[in-house]
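One protein chain omitted, others in place.
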Amino acid sequence: MGNSLGKLFTITSFGESHGRCIGIIIDGCPAGLAITEEALQRELDKRKPGIGVMVTKRAEEDKVEVLSGIFNGATTGAPVCLLIWNKDIDSSEYEKARFLPRPGHADYTAFMKYGGFNDFRGGGRFSGRITASLVMAGALAKKLLNLVGIEVLAHTIAIGGINATPRTFEEIREKVDRNPVRCADPEAAEEMVRVIEKAKQEGDSVGGIIEGVALNVPVGLGEPVFDNLDGDLAKALFAIPAVKGVEFGSGFSAAVKRGSENNDLFIIRDNKIVTTTNNAGGILGGISNGMPIVVRVAVKPTSSIAKSQETVNMRSMEGTSLTIKGRHDACIVPRAVVVVEAMIAVTLCDFAMRAGLIPRVVK
Amino acid sequence: MGNSLGKLFTITSFGESHGRCIGIIIDGCPAGLAITEEALQRELDKRKPGIGVMVTKRAEEDKVEVLSGIFNGATTGAPVCLLIWNKDIDSSEYEKARFLPRPGHADYTAFMKYGGFNDFRGGGRFSGRITASLVMAGALAKKLLNLVGIEVLAHTIAIGGINATPRTFEEIREKVDRNPVRCADPEAAEEMVRVIEKAKQEGDSVGGIIEGVALNVPVGLGEPVFDNLDGDLAKALFAIPAVKGVEFGSGFSAAVKRGSENNDLFIIRDNKIVTTTNNAGGILGGISNGMPIVVRVAVKPTSSIAKSQETVNMRSMEGTSLTIKGRHDACIVPRAVVVVEAMIAVTLCDFAMRAGLIPRVVK
Amino acid sequence: MGNSLGKLFTITSFGESHGRCIGIIIDGCPAGLAITEEALQRELDKRKPGIGVMVTKRAEEDKVEVLSGIFNGATTGAPVCLLIWNKDIDSSEYEKARFLPRPGHADYTAFMKYGGFNDFRGGGRFSGRITASLVMAGALAKKLLNLVGIEVLAHTIAIGGINATPRTFEEIREKVDRNPVRCADPEAAEEMVRVIEKAKQEGDSVGGIIEGVALNVPVGLGEPVFDNLDGDLAKALFAIPAVKGVEFGSGFSAAVKRGSENNDLFIIRDNKIVTTTNNAGGILGGISNGMPIVVRVAVKPTSSIAKSQETVNMRSMEGTSLTIKGRHDACIVPRAVVVVEAMIAVTLCDFAMRAGLIPRVVK
Partner (left out) sequence: MGNSLGKLFTITSFGESHGRCIGIIIDGCPAGLAITEEALQRELDKRKPGIGVMVTKRAEEDKVEVLSGIFNGATTGAPVCLLIWNKDIDSSEYEKARFLPRPGHADYTAFMKYGGFNDFRGGGRFSGRITASLVMAGALAKKLLNLVGIEVLAHTIAIGGINATPRTFEEIREKVDRNPVRCADPEAAEEMVRVIEKAKQEGDSVGGIIEGVALNVPVGLGEPVFDNLDGDLAKALFAIPAVKGVEFGSGFSAAVKRGSENNDLFIIRDNKIVTTTNNAGGILGGISNGMPIVVRVAVKPTSSIAKSQETVNMRSMEGTSLTIKGRHDACIVPRAVVVVEAMIAVTLCDFAMRAGLIPRVVK
């Protein structure tokens, strides 16, 4: 229950961190979309840990395999099943600490909800590794969106208190892949790397903020009053582990603005109605207004830290302490950038299909 | 499309601001729940404009009527249809400005999406008035949650830059109804009133932040990886017009914290596992962890302001300006408090039913 | 739970037989569809009891009211709420026999499922009267289908053992409304009337078979492997009380045919691929094949009969007998014909929208 998302473009996630595989089924993908394993792999590789500081121990050589739904280089209209086999798994540490929930992790809630039957190894279903399945779905979704001219971008705008200065979409598009923190502001990026390194040396971790942008979204996506574009984007983004907040346009800063400041005025430009500002983040009344969709997600600092932390033994119900072994990402923000893109793309795809924008057969 | 929410406890909204009525259908409400029109009315009255500054022109004497699903003072297990007839409607101003979209409103997106066929009067489906239907559903949901000991509270924590100091749940419960801004901090409340009055006098408006809290939520609500408790709460809250951001626990501030600060440590208290802090806002891995659910929503300043604003004529495609007539709320935050409670309650109800917590027949 | 049907064109039913009203919400209806209360009323009137033998006691002057979603004579894209107020209600007989379930009715199952809280008067949610809400939804659906050239017809082909001889679609279209049993074969119709009269005189009832047909359905509707066109049509048709079987094309008779007889051969006619026969009933692999959709539903004899029947007292748990008062339809088949049309239309509409055939704004 709860592992499917989307109404017409529906993704279903399965697999565990230390199980046999991580997979995703995309149901509702139009037939005729040309796609190769290489293209899927390229997208997945963006989720790889970056250089130096961001490397995790596990050498996740995630290799996409197509199990169904793609034939002769194109989607068939049948469910597309994409899969990554898990390799290089060492679950010994998890076996030892099985009853000691890691602070900030889902170990405790999963244990309680599933009566201890959950696959706890590596966090099981609650591992960041699950996001690999989202990225594969996102790769297909982006391809479809490209057909109708929609582009999805994401970039790091803050890490550990270091904020990037605003950049144009062109700059974001160009620069986001040029540094390990996926920030379009090179100076801020360098500082962010230092902040992460420092946290890592201290056995600690840092969080940050990712901004997602969708360009050329036509007016009219979103199905109020409940299936709002912002509401469904938010739901999709909260599926990314560690996300604790989502805001659109002026977001929380709107709370301190006057209406006269926050309202985006309508004007005509190139014979089209646009707004002079974009405090709405491209969404009015739950419906896209033709301006860029702008959403920001708050990512909490990695829960797995090297410092000893207080916890409990869930079986004996006694207090104890836990030191998490292994080299975990001191900041997952950079790796989450492509996941943010994926969730935006998947959601927009679903709405574009509901609006009849994407045909059932692509030619 | 898009006007239903929830899987087992499903609400379907209908009606327009200046149409015949505003209504809601609650499907999936267990049979045997004792409920009176008076109880529903009491909840609905909380949405009424407050004293002085917050009064809107329209004397919305919203009176709940039960059309179906309640018999002999209890729910029957059939769909509950609750309705408010619209009265005191004057649509003349809207007719005049039909093709002039109000900045910050959904006039433009609705016009484009529905090809100009939408009922534009009073904002139609995009009016804040629609939230009356949500509050009626929330009244039923709260009743059900009470059966299993869950309590939902909301209160204003910021308006126009004035922040309330944190209060205990007891204080919130007691004080939130004692002032027109529904803030548990009396001093801040007074300042908030002044800020609203000032904005009003200047023909402007202010926004704010509402915090929602759910107490005694058992461990285990939420259906990862997509139907997360936080994700579905966020989606439900974005159905409230003017909400531009949603965050849980430490939220956006988590982005500037270290993992060692943000992780909530597990301890045993009264033979139960609890956390020493609640930066998670009661949700770990998309599942409730037994701590209070804490969510905050950013509410933008009211879009309808008395100042003249630049806009366009959607038919003639020419620029023009618009001065919105009528006395609109200079701040909708206070009236939205009960709506936040409603959306939290409706969402929790659905998850409690998925988890099998609420029986199909209440006795 | 369970009172909504359809994915994009979604109907939600509410109301009880002896409650305040019977209603339906149609969510997902494209904007711009011209519709009048008169047109809706005309369709609803087809559900009226016919002349002579088929009259029920209750003078159901069902009058459609539009509560929402229609503005200036056209749909707005918002949920359309249609409603009939209940009048002329006498629940005294039901109060008396409250704990005595009528054989063949849902009195017993509803009592058990809803813990006795169900509105039992007149069968409550399980009354044939609920089908009035389906017919209203069907009226809208037919209008939409007409836009893309799809026509839905239904007619009685058997009552009480009297079988109509097969007729052309033209004959069905012309003759079905010319007799009280809605049968396109006038001679059979006369016999059917006699059979019903005889059953009525004997305090008994008869059942029959209705055939539904959809013409000009394009190739490609249906979403295998689960959302098959036949599967969803069947589900929709089983929502009609008293339906006990559904078959397509050769249906149950296929079980006694050879493959060489049952296979429909493909040929080219007018430069289109068609089949020489239509044993498939227009559906291959769950997808429409361009031939007429042909479905038949078995309707059981009316459960309410004047004869004394054995039953039990659900409270005292003792055997007793029951004689149902009032003049009930001795055969509901004729009145169910328009309901069959409605459920076919509603289902086809949903699939046509999924396939992108019907635009979101009708012009």
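Labels for the chains are A, B and C, by order of writing; each one numbers its residues from 1.
To be clear about the criterion, contacts are C-beta pairs under 8 Å (C-beta built on N, C-alpha and C of every residue); 3 or more make two chains touch, one makes a residue touch a chain.
Quick caveat: nothing in here was measured; it's all calculated off a predicted structure.
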Chain not shown: contacting residue from C:40, C:97 or C:199: C:199
Contacting the left-out chain in the complete assembly, out of C:287, C:338 or C:361: C:287
Hidden partner chain, touching residue among C:18, C:125, C:143 or C:167: C:125
Options C:28, C:49, C:138 or C:208, residue touching the unrepresented chain: C:208
Interface with the unshown chain - residue positions in chain C: 1-5, 13, 101, 103-106, 108-110, 112-113, 125-126, 130, 158, 160-161, 199, 204-209, 219-220, 222-228, 230-232, 234-239, 241, 244-268, 271, 273, 275-276, 279-281, 284-289, 298-305, 307, 309-312, 314, 317-319, 354
Hidden partner interface residues of chain B, rising order: 7-8, 220, 354-356, 359-360
Chain A, residues in touch with the chain not shown (by the definition above): 1-4, 8-10, 12-16, 19-21, 23, 25, 27-28, 31-32, 66-69, 71-72, 74-81, 83, 113-115, 117-119, 124-125, 360-361, 363
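Assume only the chains that are shown with their structure count from here on.
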Interface ranked first by C-beta contact pairs: A-B
Interface sides of chain A and chain B: same vs different residues, half threshold: same
C-alpha-based rotation, chain A on chain C, 0 to 180 degrees, nearest 5: 180
Distance between chain centroids, defined by C-alpha means - chain A, chain C (Å): 46
Chain centre separation (chain A, chain B; CA means) in Å: 27
Per-residue overlap in chain C, given as positions that touch at least 2 other chains: 8, 360
